[in-house]
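Only one protein chain is missing; all other protein chains are in place.
Our next item is subunit A:
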Amino acid sequence: MTDLTSLTLAEARKGLAAKTFTSLELTDAHLSAIEAARVLNAFVMETPDRARDMAKAVDEKIAKGEGGPLAGIPLGIKDLFATEGVRTTACSKILGNFVPTYESTITSQLWRDGAVMLGKLNNDEFAMGSANETSCFGPVGNPWRREGSNTTLVPGGSSGGSASAVAALLCMGATATDTGGSIRQPAAFTATVGIKPTYGRCSRWGIVAFASSLDQAGPIARTTRDAAMLLRSMAGHDPKDTTSVDMPVPDYEAAIGKSVKGMKIGIPKEYRLDGMPSEIEKLWEEGAAWLKAAGAELVEVSLPHTKYALPAYYIVAPAEASSNLARYDGVRYGLREQGKNIIEQYENTRAEGFGAEVRRRVMIGTYVLSAGYYDAYYLRAQKVRTLIKKDFEDCFAKGVDAILTPATPSAAFGIGEKGGADPVEMYLNDIFTVTVNMAGLPGIAVPAGKDAQGLPLGLQLIGRPFDEEALFSLGEVIEQAAGRFTPARWW
C-alpha cells in the first residue's frame, strides 16, 4: 500500500468508500507522521486517543453506508477553535489550561460530516502575527527549506501550524482563520491552498476573537478540490453568530474543473510594488497567462486606495482586539496573577499572560479608541475602509469576476529574521491580503511556482462577495498549470 499520508483528501475519500483502507488506518498513518515531525512544532496538542475513537466510530458508520461527506478524514484544528474537552489556548499564556465546555460551530460541523480530529495546531498568539513566532508554544518550522540550506524558515502566520502540518502531510486538511492574511500568507509560504471566504460565510461562534469585523475562518488544504470539500462543511448559517449569513451553501466541489472561459480577470496596477522581487512579478504574469489560455479575459484595473489598507488595518484591528481581549481579566478563566487590589490583579495578569505583540496591539488599540484620538484615528480608518471597499465595488461593477494578485511580497524567511527592530517590517507581509479582509471579500491563495532558492510562491485570487465558486474554478486552473509542490522531507 502506498503511504496513506501522501493521498489528497479527495483520493482518501475514494479509498475509504472503496474500503481499500479504513479511517483508523488513515488516522494511524497521520498520527505516526505527527510523532515523527515534532521538530516542526506544528501541533501544540496531539489527541491520538480521541482521533482513534472518532476513526473507529466513523468506520462503523462507513460500513453501514452512513458516512458523511468527510467521513474518516483526519484533520488538524487551529488552537483558536474551541474544542469541547480539549485544551484551547489561542497559543496564549493567558488562557492557560482553558478547556472549553462547548464546541465551536465550525468544528462541530466537521465532526457532523465525519471528520476525525488529530489535535490542535500552533498559531500566533491570538492570531496576531505573520510568522507564527508569537505563539507561547514557540515558533513553527516550515517544511520547506532553501535549496542547500539547513536554516529553518517560518511557515507564515498566523495559521502557521495549519499550513506547516498540511504541507508536511501530517493532516489531510486543517482549519485556519484569517484577519489580515492569516490563511493565505501561510498557504503561500508552504505551497498549500488556503481560502478565506466572504465575511459572514462561516460562523465565528466558538473561535477565539481577534478583530470581529475582519475575522473569518477557512480551510488550508493540499489542493483546491480538497479546500472546496472542507469549506462546504465549514460554511453555513449559524443563529449563534449574528454576522453569519443565512444563505444556502453551494457544492463548492462542483466548481472545480468548471470552465473559466469568458471570465473577466482584473490585474490591479497598484499591486505592482517598487522593489518587489522580479520572480514574483514573473509568476504573476505567468498566472495571468494560464488564466488567459483557459479562456479568461484579462483587464487592467485600478484599486486606488490599496496602499492605505495596511495602515487602516493597523488601527481597526488593534482597536477591535483591545476591546475583545478585555475579557482576559484573570477572573473567569485562564491565568491569574495576584495584586494588592482588583485593578492590580488585572494589570499583573495581563502583563504576565499576554506576549509582547499582543500587549503592543492592545495598547495601540486602546490609544486609538481613547478620548480625543477616536476621530483622528479610528473614525478616519473606518472611512478609509469604506473607500477601499468601494474600489472593489467599482471594479466588480465593470464586470470583473475576480482579481489576480501575488499572495505575498516575498517567499518564506528565517525564524527571527523580520520585525525585530520595527514591527512594521513584519506587518508588510500582509500587504496583498489585508485589503480583502477590509472589504469582507473572499480570497484564495494557490501555489503557483518556486523562487530561485526553491521556495514556494503563491498567487491570490479575490472574488465578488459570496462567489467563492469562481475562486475555486480559477484556482484549479492555476493548480493544473503549475502542478503540485511537495517539500523534501528533512524532519
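The rule is simple: contacts are C-beta pairs under 8 Å (C-beta built on N, C-alpha and C of every residue); 3 or more make two chains touch, one makes a residue touch a chain; residues count from 1.
The rule is short, and it goes like this: contacts and distances are computed from a predicted model.
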Name the absent chain as its UniProt record does, using one of the following: "Aspartyl/glutamyl-tRNA(Asn/Gln) amidotransferase subunit C", "Proteasome subunit alpha", "ABC transporter ATP-binding protein" or "SCP-2 sterol transfer family protein". "Aspartyl/glutamyl-tRNA(Asn/Gln) amidotransferase subunit C"
Touching residue (missing chain; options A:Tyr271, A:Tyr346 or A:Phe396): A:Tyr346
Which one, A:Phe43, A:Phe137, A:Tyr314 or A:Phe472, makes contact with the chain that was left out? A:Tyr314
Pick from A:Arg146, A:Lys264 or A:Arg380: which residue touches the chain that isn't shown? A:Arg380
Against the hidden chain, subunit A presents residues 97-99, 101-102, 198-200, 213-214, 239, 242-243, 245, 305, 307-308, 310-312, 314-315, 322, 326, 329-336, 339-348, 350-351, 354, 359-360, 362-367, 370, 373, 376-377, 379-387, 389, 422-424, 427, 438-440, 465
